[in-house]
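Before anything else, here's the structure in question.
Complex shown without one protein chain; remaining protein chains in place.
Naming follows writing order (A and B), and every chain is counted from residue 1.
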Amino acid sequence: MSTRLSTHGRLIDRSQTIKFTFNGKWMRGHPGDTLASALLANDQMLVGRSFKYHRPRGIVASGAEEPNALVNMGKGPTFEPNQRATTTELFDGLTATSQNHWPSLEFDVGEINASLSRFLPAGFYYKTFMYPRAFWKHVYEPFIRQSAGLGQAPKDRDADTYEHFYAFTDILVIGGGVAGLQAAKAAADSGAKVLLVEQSSAWGGRAMVDQVDSETVNDTPVDKFVEEITAELAAMPNVTMRLRMMGAGVYDHGYVLAYERLNDHQPDADGPRHRLWRIRAKQTITATGAIERPLSFAGNDVPGVMLASAVRDYVVNFGVSPGDRTVIATNNDDAYLTAIILKKAGLDVPRIIDARPEGGGALMEEAKALGIRVDLGRAIAKVKGSRRVTKVQICNQAGEGGVLDEVACDAVAMSGGWSPVVHLWSHCGGKLLWDEGHAMFRPDGDNPPRGASGEGFVRCAGIANGAMDLAAVIADAHEAGKAAAKEAGFTPKRSKAPAATSRADAALLPVWLMPQGAKTELRAKSWLDFQNDVKVTDVQLAAREGFESVEHTKRYTTLGMATDQGKLSNINGLAILSDALGQPIPATGTTTFRPPYTPISMGAIAGEARGEVFQPIRRTPMHDWHDANGADWEPVGHWRRPYAFVRPGESVEAAVMREVTNTRESIGLLDASTLGKLIVKGPDAGRFLDMLYTNMMSTLKPGRCRYGLMCTENGFLTDDGVVARIDEDTFLCHTTTGGADRIHAHMEEWLQTEWWDWKVYVANVTEQYAQVAVVGPKARKLLEKLGGMDVSADELPFMGWADGTIGGFACRVYRISFSGELSFEIAVKASDGQAFWDALMEAGSEFGIQPYGTECLHIMRAEKGFIMIGDETDGTVIPQDLGLDWAISKKKEDYLGKRAQERSHMTDPNRWKLVGLETVDGSVLPDGAYAVGPGKNANGQRNMIGRVTSTYHSPTLGRGIAMGLVQHGPDRMGEVLEFPGTDGKTYKAKIVSPIFYDPEGEKQNV
Amino acid sequence: MSKPVSALNGAQFHGIAEVRDLGLQGMITLRGDLTKPKLKSAVKSVTGLALPKTGGILSDETGSVAWMSPDELLLLVPYAEVDAHLATLQKDLAKEHSLAVNVSDARAMFSLSGPKAREVLAKLVPVDLSPGAFEPGMMRRTRMAQVAAAFWMMDEDTFHIICFRSVARYVFDLLTVAAQEGSEVNAF
Partner (left out) sequence: MLMLECPYCGVTADETELSPGGEAHLTRFGPGASDDEFHDYLFMRENPKGVHFERWRHAYGCGKWFHAARATDTLEVFGTYPAQTTKPPQEILDKISAKRPGWTWRDLK
C-alpha cells in the first residue's frame, strides 16, 4: 500500500492537518501536499480510467507530465475538469472526483473495451465507421460523440475572475531549479532586468530531491545553495521572481506567454484566479529541466508502476511512500537514487532490474552496499495485477520474455532515461539534435528561434540544454545567463560559475522495448501513451500500414494527442516507429511542439474580456434614455441602437408598425448619432472627394448637401452617405453607422500612401455630436415651436443645411431624408444630446411625437426604394447594379472603382439588378430567398435568377414589400417570379419599381 | 437650459487604485505642419505652451498640448473656452493649411491614481509601464483591451486616460475590473 511516512516531507507542514474529499470520501493531508501526494498518503493509487479501454490508471508522475491523475475539481461555479492531481496544491475543503468511468471508479462498464482491445487497434475509427454511408449521421456520429472527450464540461458560469498583464523585461528565465536560479543570477549581475518564473510552488527543482544529500555547490549543500541564491536574487532590485507561474508558450519577436496560478491553492482569497502574462523579453532562457521516460514493458500501466523520479519525489518532498515493496527497473544510474532513498526510509526494495549487462557506477555500489539485490542485463517481462501491482516477472533484456523469476511487490519504479524539456525552445522554431550518448533530443544551439534582429532570442540552460550532471548544469546556466545579458545589450560581470560536484555515472543503455525481442502478447500490453491507450503494437501497426511520417502516426494512433501532449510518450513512440521503419531516431524526428506547454485555463486566455467587458459596447449620449423607454436593442457593429421602442404589453412587431405609422402621419424621433461624421478640409479636399465618391463633390455649393456613393478599387460599393459642404475648403462626410472608422481609415490610406502631396486633413468627429432626426409631416411645426432659427422651406430647402440654435441648443440642421418624409437631422454637442432629446420629446408631445428605432427606419427607407449598405450590397455589388447610375459622374476622368467598373464582368448585361418585389398575396417574402428560373445547372440544381435583399411588411401599404437583385430585372417589370422558401412553400412575387411610396418625393420636399 | 454632461457624469471606483470620470474637458484636435512658426505661435497664444516633442505632452495649470502624430496635436483647454480658442486658431491659421476641430464632447477622460496605478493600466495596454520606461511628459496612444485610448501621467501615481465617448462605460468598467481588490501584481 501507499502511505505517509513518519520521516521526510520537506514541503509539507505536519503540524497542520487539512481535509479534502475524493469521490465523496473524506481524506486528510497536510499543507504543502499536492492532491496526488495526499491521495497516495491515503492509499488511493487508483485515480482514473484510460480514455479508450477504460483501464485502471494510477499516479505515474509527480509533475506537469502526469498523464493519468486527471480529476474533476470543485463544484458548480468552480467546477473544472481535467485538473492534474500532481500539480494541484492541496487546500482545506478541496473536492475532487475521478473521470471517465461509469458507474464508479472501482467498477466500470467501459472496462469491457479492454478485453476487446484486440478489436480496437490503431485506426479503429477510420476503419470501422466508413460503411454504410447512411450510418454516418445517425449511428456513427452519435456513437463517436458519446465516447469522445475526457471529463465533463462545466455547466455553470465560472465564478472566478482572470486577467492579463503586459510585462517587458530584458531577460526572462523560465524554470526555478538550480539552472534557472544560476542563469538568473549571472544575467542579473550585468544590471539587466530579469524576470524569473517557476511553475511549482518552490525554488530549487529536482536538485532538492536528487542532489541534496550527496552533492555540493561551492562546497555548500545544494539546499543551502538554493536558499542563498534565492535570497540574493530576491534582494536585487532588477530581479522579479514569481512562483506558480509557468512559461506556456514562446512566440515571434520575443513574445512569451506565462500562466500564473494565483488562487488555485487558496480559493477563498480575493483577486483573480489566474493571470496570463504577455511578456516581451529581449532574451529568454529556458531552464525547464528534463522529464524522465517510462520503460515500455508489458503491464507498465498497472497502478503502482511509476516513474522512478516520482517515487523519490513523493518520499523526499511529501513523506509519502508509493509502495511498501518497490522493484526498480532501469537503464541508467538515476533510478538507483530511488532505491537508496527508499531503502534509507526503511522501505523494502526487493530488486533492482538493470537492463545494462555491466550495470551502473558509484550509485550501484552504494545500493548494493545497502543490501539491495541488483540483477544485470535483466528486464521486466510483465507486471502482474489489475487495480494494483502484485508482482513482476523477470526475464533477460536480450530475449523474448521467457520468465526467469518472479518478485512480489506493490510498486515498480521505472526509469528509461531523461528527455530535456525542449518544448519552449521548439515553439518558435528552435531546432534539435539527437544526443546518442544520452539517447535524447537536445537543443541545437546553432539553430535557435530567431527574432526581429535575425539573432536567436531563446537559449536553454542546464538539463534542458542537455547538461546532465550538477557541475555541468551550473556551468551551463552561468554561461547562458551571461550570454543572454550580452545579447540583450548589457556587459556581464567577469565571473566564473560556482564549482559544483559531479557524479560518476555509468553510461545509459537505450532501451525502447523491454525485453528487446518482446513477443506480440507482451508488446500488446506495453503502453506508450497511458491516457490515450496507445501501445507498442499500435505504433508498429501504423508503420506497417504506411504511416511513416511521425506526424501521421501520431494522428492515426492518437499517440501524444492526450492532454499531456505526449510528455511521457513521444520519444518512446518515435523510437518504436524508427525501429519499425528501420531508420535512426533523428531521421524520424519529433512531432511539432505547440504551445501551451501544459493546458491553461480558458479564463486566463479570455482575461478581463467577460461579462460587461466581453466586448466594447458603443453607446450614444441618449443610450440610457432609450434603455429606460423600452428599447429593444439591435447590435450594429459595436453600437447598440434601438430596434424599436416597445411599450408595455406590446409586441416588438406591433411597436415597429406603430412607429412607422406615427412617423408617416405625425412625427417621429430617431437617434442618428451613430452615423459617421468626417471633416475633410484643405485646398485639395474637393479633388480628393471627387476621387473617393462616384459622383462629383467638388461642385457642391457651401450650404448644400449631396448623397454620395463610395467604392473600393474593385469597383464594389463600400459605403454611402450625405456630404455637406461647410465652406470652400471644408466638407463634412456622413458615413454609415458601422462605417466611420473604416472610411476614416480608407481616406487616410489614400492620402498617406497614394496622394501624399495633396493638401487635405481629415478628422473623425462622429462622437462629437448627438444627431437626432426629426421626421414627419409635423416636424417643422415642432422646430418652429422650439424656435431659434428659420427652418422654412425657403430658408432651409431640401438638401440644404444651416447652423443656428433650436430651443436654445447650438446646432447644425441638415434637411435630408432617409424616410421620404419632411425631415431635419439636427446635430448638437454630444454632451447636450440628452437634454436636447428631452426638449424635443417634451415640446413634441402635443404633436404626438414618438421615438422610433432602426426597423422603422428600414421599413420607411424600403418603402422609398433607398438602398442600405449591407442589405442591398454584400461586397460584390456595384452602383450600376442598384440603378444608381445617376450618382456616377460621367464627367470625371477617374474615381476609385471607375476602372474596375469597366471590366467585362462588371459591364455584363446579365448582372443581377435592383428591382422591387411585391408578393402576389401580400405576404412577406423570406429574407435572402432566391428566385428560380427555368432549367438546371451542372449540379442538377434549379437555375437561380435573383435574390431578395430586403423584405418587410409595410404598414403604410398594408402588404409585404421587398427589394431584390434579379437578372435583367428592370426589363422584366410585371413578371411574377417564384421564390422557394426554406419552409417548403413557394412564394410568388411580381417585379415592380423599387419605389413603393411617394415616387415624386412630394412629402419630403415641402 | 440644462448643463452639458460627460459620458459617465463623474463616476468613481475605489479598488487597488482609484478610477474617476473627470467630467467635461475641452479638447481641440489641431492638424497642420508642426514645423511652421505660425502654428507654434497659434498654439502658444491659445495654451501658453510650446510644442511637445515626438510622443510628448507639455502641461501647465490650465491645459496641455499633446503630440498625437507628426501632423496632429491635441490641445487640452477648459471646456468653456473651447469655442473662443477655436476662433483664435482659425483666425491665426487662416492662411496655413490646417484643421482645428472641437472634439471635447467626442471623448471621455478618466484619472487612474494610487501607488498601483501603473500595474492596473499594464493589465490593459501593450505598453511598458515600468518606472523609467514610462514617465510624466510622455503621451501614448495605444490599444486598451479592445478599444483605442491615449494616456499620460500627471505625476508618479496618476494617469489621465482618454477614449471615445461611446466606449466610456467600457473603459471605466475595464479599469474597475483591473483594479479589483486582491489583484495587486507587485511587478514594478
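A few points about this structure:
Here, a residue touches a chain if its C-beta (ideal position, glycine included) is under 8 Å from a C-beta of that chain, and two chains touch if they have at least 3 such contacts.
It should be emphasised that the depicted structure is a prediction, and the values quoted were computed from it without experimental measurement.
Counted over the whole complex, the shown chains touched by the missing one are A, B. Checked against the full complex, the candidates A:H253, A:K344 or A:R373 give a single residue touching the omitted chain, namely A:H253.
Of the options A:E141, A:E358, A:E754 or A:D885, the residue whose C-beta touches the omitted chain is A:E754.
Shown as candidates are A:A587, A:M602 or A:A745; the residue that touches the absent chain is A:A745. Considering the whole complex, the residue from A:M1, A:L150, A:A202 or A:A900 that touches the absent chain is A:A900. Looking at A:K224, A:H265 or A:R280, the residue that reaches the missing chain in the full complex is A:R280. Where subunit A meets the missing chain, the touching residues are 251-255, 280, 450-454, 713-714, 745, 748-749, 752-754, 756, 893-894, 898-900, 902-904. If you put the missing chain back, the residues of subunit B touching it would be 54-55, 67-70, 72, 126, 140-143, 148.
Just so we're on the same page, only the chains that are shown with their structure count from here on.
By the touch rule above, subunit A contacts subunit B in their complex via residues 161, 163-168, 193, 240, 269-272, 275, 278, 280, 607-609, 612-613, 615-621, 638-639, 679, 681-683, 759, 761, 763, 765-769, 808-809, 829-832, 834-835, 838.
Residues 1-2, 4-7, 24, 29, 31-32, 71, 97-99, 101-107, 119, 122-130, 133, 145-147, 164-170, 173-174, 177-178, 180-185, 187 of subunit B are the ones that touch subunit A when the two sit in their complex.
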